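Okay, handing you the structure first.
The excerpt is restricted to a subset of chains, each kept in its original location.
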Amino acid sequence: MDKETFERGLEIRKSVLGAEFVEKAINSADDFNRPLQELVTEYCWGAVWGRDELPRKTRSMLNLAMISILNRPHELRTHIKGALTNGVTRDEIREIFMQVAIYAGAPAGVDSFRIAREVFAELDKG
Amino acid sequence: MDKETFERGLEIRKSVLGAEFVEKAINSADDFNRPLQELVTEYCWGAVWGRDELPRKTRSMLNLAMISILNRPHELRTHIKGALTNGVTRDEIREIFMQVAIYAGAPAGVDSFRIAREVFAELDKG
């Protein structure tokens, strides 16, 4: 492990997904999934999100489109919240999922809108 | 928006998925998802379902195969009901998902049969 990349990844991951959420994920890790937690933190969040060539807001927008197509609702929920934190507006999320509906098909678009509305409702309830 | 295509789409969508279901989807739309509701109604249901070159029953059969492979259970449930409305029999649905099992793999087939049985059980309970 590259300690510096891991630490940079951990910091970015916390600032995008929330410190509490990330600490819980890491603290609840056991021998089974600790290697994944470390890989994701270092590799996704350190080695790629840690590159300065794209703003975090743009990375979040790309992630919403990608994870919507990859059809992983759990991860999509997490990254919708992260996108809002990174300054993506609800109107922009709508535009991203409209584009998904055209390029990946109507069912992918409909599913992603449904999930986004559930996340918004949960956030609005506080 | 092309008003005529939208209206034609709305009528087809209602006659396939049920007027109540569609009205609820449209009436509960807010500024976030209204553009998607309009796009889907005009584009899927008006511009494509509205073409006369294939009977609705055939379009429903294609949709069951496609949405099964696209792995979108929510939409699959909706379109299984729509297929029954369009005259696809339960025996034909079985044949479609048998073919899915061969061409898209056993897990896609098994999942689709499970979902179809849940829909049938719900319908049979009334």
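When the chains are written out, they are named A and B in that same order, and each has its own residue count from 1.
Operating definition for what follows: a contact is a pair of C-beta atoms (placed from the backbone, for glycine too) under 8 Å apart; a residue touches a chain by one contact, two chains touch by 3 or more.
Since this is a predicted model, take the numbers as computed values, not measurements.
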{"item": "Given 2 placed chains, full-complex copy number", "value": "6"}
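Just so we're on the same page, only the chains that are shown with their structure count from here on.
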{"item": "Geometric centre distance via CA averages, chain B-chain A, whole Å", "value": "30"}
{"item": "In the complex, chain A residues that touch chain B", "value": "71, 90-91, 94, 97-98, 101, 105-111, 113-114, 116-117, 120"}
{"item": "Chain A-touching residues of chain B, taken from the complex the two chains share", "value": "32-33, 35-36, 39-40, 43-44, 67, 70-72, 74-75"}
